[in-house]
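Structure below; questions to follow.
One chain of protein is taken out of this complex; the other chains stay put.
Just so it is clear, A, B and C label the chains in written order, and each chain counts residues from 1 on its own.
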Amino acid sequence: MVIVMAPDASSDNIASIVDLVASAGGEAYVTRGVSRTIIGLVGDVQRFATLDLRALPGVADVLHISAPYKLVSRENTAERSVVRVAGVPIGGDHMTVIAGPCAVETPEQTLEAALMARRAGASLLRGGAYKPRTSPYAFQGLGEAGLKILSDVRDETGLPVVTEVVDASDVELVASYADMLQIGTRNMQNFALLQAAGEAGKPVLLKRGMSATIEEWLMAAEYIAQRGNLDIVLCERGIRTFEKATRNTLDISAVPVAQSLSHLPVIVDPSHSGGKRDLVLPLSRAAIAVGADGIIVDVHPAPETALCDGPQALTEADLDALAHLVDTLPALVGRTLTAVPQTAALGV
Amino acid sequence: MVIVMAPDASSDNIASIVDLVASAGGEAYVTRGVSRTIIGLVGDVQRFATLDLRALPGVADVLHISAPYKLVSRENTAERSVVRVAGVPIGGDHMTVIAGPCAVETPEQTLEAALMARRAGASLLRGGAYKPRTSPYAFQGLGEAGLKILSDVRDETGLPVVTEVVDASDVELVASYADMLQIGTRNMQNFALLQAAGEAGKPVLLKRGMSATIEEWLMAAEYIAQRGNLDIVLCERGIRTFEKATRNTLDISAVPVAQSLSHLPVIVDPSHSGGKRDLVLPLSRAAIAVGADGIIVDVHPAPETALCDGPQALTEADLDALAHLVDTLPALVGRTLTAVPQTAALGV
Amino acid sequence: MVIVMAPDASSDNIASIVDLVASAGGEAYVTRGVSRTIIGLVGDVQRFATLDLRALPGVADVLHISAPYKLVSRENTAERSVVRVAGVPIGGDHMTVIAGPCAVETPEQTLEAALMARRAGASLLRGGAYKPRTSPYAFQGLGEAGLKILSDVRDETGLPVVTEVVDASDVELVASYADMLQIGTRNMQNFALLQAAGEAGKPVLLKRGMSATIEEWLMAAEYIAQRGNLDIVLCERGIRTFEKATRNTLDISAVPVAQSLSHLPVIVDPSHSGGKRDLVLPLSRAAIAVGADGIIVDVHPAPETALCDGPQALTEADLDALAHLVDTLPALVGRTLTAVPQTAALGV
Partner (left out) sequence: MVIVMAPDASSDNIASIVDLVASAGGEAYVTRGVSRTIIGLVGDVQRFATLDLRALPGVADVLHISAPYKLVSRENTAERSVVRVAGVPIGGDHMTVIAGPCAVETPEQTLEAALMARRAGASLLRGGAYKPRTSPYAFQGLGEAGLKILSDVRDETGLPVVTEVVDASDVELVASYADMLQIGTRNMQNFALLQAAGEAGKPVLLKRGMSATIEEWLMAAEYIAQRGNLDIVLCERGIRTFEKATRNTLDISAVPVAQSLSHLPVIVDPSHSGGKRDLVLPLSRAAIAVGADGIIVDVHPAPETALCDGPQALTEADLDALAHLVDTLPALVGRTLTAVPQTAALGV
């Protein structure tokens, strides 16, 4: 931590800070420059944070030079993590595909989408039973009935289930059906939800807030980790900018940046980023090439009747291209596609 | 609703849409232009929304021409609303000041801040018992103990209490102590929380999400209104931009824009917008001059030891200037400062 | 300047930096923290900048603690400047109104707009003869013919002329007609233009780039100042954000922030910020109340036929309200409206 003094700070101002830091058990090293003095602090940063140094007389700025997250930081855990979702790995040398419908609508639609997901190379099934929607008049999801459908489809297809939870009080229920809990972009800083998810005993997929910095995203992950759950996968899904040609702006650089700052796996959602079917394959290629640990893709048997986000869902016609892509591209970046789970039910 | 067809859309594409709209109980009017055809839709917009018209062959774009919110819209309620918080009005010709500490820390600090608030012309007391913090290592608030302090300070000072609730499961508890529930910027799209607040029987102060459009903000208010609660006050508190000289960028235009789109009162938070003590008074002047229905300001008896947001809190030394400002400026925009409640406890 | 070392930086890394700084005539003070070491640099910052310290082994970050602009900085010139445009003051205790048509179209339209400007309390006339337009198919301005019209209208109305220049090679010509040169938002970092304007011997109105930070804006002003011209007025005109209800987002906080960092006057353009007639008066009130040194407003005798930005121009019907506003509000912030110049031609 470094304190930058104002040009007109007095010697008394500086002496007071040195004393205050000492009284908090730290040490303060003063460097007098031509126009400004800086004070380097050594000691317990958490303790210093409570001093509100920025409000002291003569202080121009306080600079933090260490990451504020600990458990998810790569500083302490150099090796990149592998998170297992009902046995299916995400991270390490794997490239994992998650696919499925944006929303669970009917058993038939969900099963069909899951079979599409398998054909596309997915080893995990996504699908929402609780849908956070901007409009209260939009379809809000089937709730527990949707969770049951997902559970049945998992039995039929062998694909473990990733599904969103939107309220802390639903975590236990959702965790009783799901293999992985998804926290959506609007809830990235719903701290009660993060903490509940941290205690649910299931891996968590944490989407980046639509205007969250990478640092805030990692702090949100730290909330989950603090409750003892380090099985966290980060998901970049586009940020909000002035550009309106796409639904969001996929921040592709966030993948290598977050991977360098944290040991957690980082995947990309090309469907919600672009918001258009035509962009899903190009953005999936970009995601795999940049080094993402996986992608999560919307597929739907009949997007034109989908109750949610139809325009961005891949259709039957796109599956071969996606399957080919995830089959060939990962090798170029030293990764192996996570295998589609075998299942007796389908005879494969 | 208007459908814009792609330049290469076929007559069959157009005919299919006309049929689909008709089957949904609507009417479709086709206008053929030089390079494009457009189709105007007349009928039930909610119903049309389920058709996912954007995904149909030949469709280039679907344009919505009506606001997606109803209950909070000014289209249906021309007169601007007055919301009463334990009798204290916000809206109409009033200009209401809410002030208090960012976080409740101790009974003494809260009482002292409340007395500062009164001196500054505030008729409502703000103070957080539940603090959503970016870092899990930061002070998270006193919880119910904080609510009790607020309640006691209300008894002593006569100021009704505005306090934040961060989780749907806490709404009942918080509402049992508070006179107005605050929903913070990170929770603007925490829909479970919005719905619970809508049923709590207390007015709600809804802060704008830090990257929310004005339309999304009004949609969030619609979630509350839908549960039967129209006592909603909107609070602009700065949006996230590339500028880093301020904590957030106060979107001052949002006040007249939201007031023209909605009948709900709109207030401004100059403390969280700028994030710096020096900016609070200038931004308060701007807020009142632009026509805001109120301001909500951080005050603290000793900001340098505040557990939260000390650098933006006004101190004793600033109170006279704020009191003078709220006393003189509202008249210039045709408003009257809401009076500080009289109270027997203080003998005033 | 402070160098933050990476956690794994070696003693050799640190020693090399100390040597390098010494060889550049500076001194380096090393502070070893628990997990990181920082090095405070004392000496010539310009010189240090050429060392590319950030690229050295072991360096995690380099923090600049002084403003990179000098001539326009308030650190060196504590008193706020007054810029005189053909005698009309901007800055100090003045509040100056600039008004006129967005574009010069005809002599009649320009004269009529200038008379409107006078009625509204303006002491300077704005009007564009060179219009930078997003589309090459849009009206690009009358060029020198427009400058002649402005010059004639100045003779008739007594209002000195502020007009935009868009190319360095036009500066001399424009300066021969204009009393103040305007540099538009798209050209804020057109450095050849800034330098030419700095040598033209006329005051300069420098609009903020639509995505420029306040620091970059002041650096652009420094380019002008470096050529010996300190008669610079800064103009906040809205920045680009995700919000689409307004043309741009007026960054009202930029006024007090820029005034605290620089001694130059800062004015606001409420017309281009909001992009809508209905917002011009509220935003003008906010600008004056926040402490701006002036406002620059579009007026047009017939906005519905304007060749440029008609929807944001004030009409006859709005003039009284604007005149009343600029007559009454400045006193509340300790300012006096700059008087409309007297002129024999109009008999006033």
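Simple rule for what comes next: a contact is a pair of C-beta atoms (placed from the backbone, for glycine too) under 8 Å apart; a residue touches a chain by one contact, two chains touch by 3 or more.
These numbers come from a predicted model, not from an experiment.
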item: Neighbouring shown chains of the undisplayed chain, as defined at the top; value: A, B, C
item: Listed residues C:28, C:41, C:166 or C:266, member touching the removed chain; value: C:166
item: Contact with the hidden chain (one of C:37, C:163 or C:190); value: C:190
item: Contact partner of the left-out chain, one of B:118, B:186, B:240 or B:335; value: B:240
item: Footprint left on subunit A by the chain that the document does not show; value: 211, 213-215, 239, 241-246, 249-257, 260-261, 273-274, 278-279, 282-283, 285-291, 328-329, 332-333
item: In subunit B, positions touching the absent partner; value: 1-2, 4, 7, 29, 31-36, 38, 40-43, 60-61, 63, 65-66, 75, 240-242, 244
item: Touching residues (missing chain, whole complex) on subunit C; value: 46, 49-50, 52, 54-56, 68-69, 132-140, 166-169, 186-187, 189-193, 210-211, 216, 219, 222-223, 226, 240, 303-307, 310-311
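We take it that only the chains that are shown with their structure count from here on.
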item: Residue-number overlap at the subunit A/subunit B interface, same or different (half cut); value: same
item: Centre-of-Cα separation between subunit C and subunit B, whole angstrom; value: 31
item: Approximate Å spacing (C-alpha centroids) for the pair subunit A, subunit C; value: 40
item: Gap in Å, rounded to a whole number, between the CA centres of subunit B and subunit A; value: 27
item: Subunit C: positions in contact with at least two other chains; value: 241-242, 244
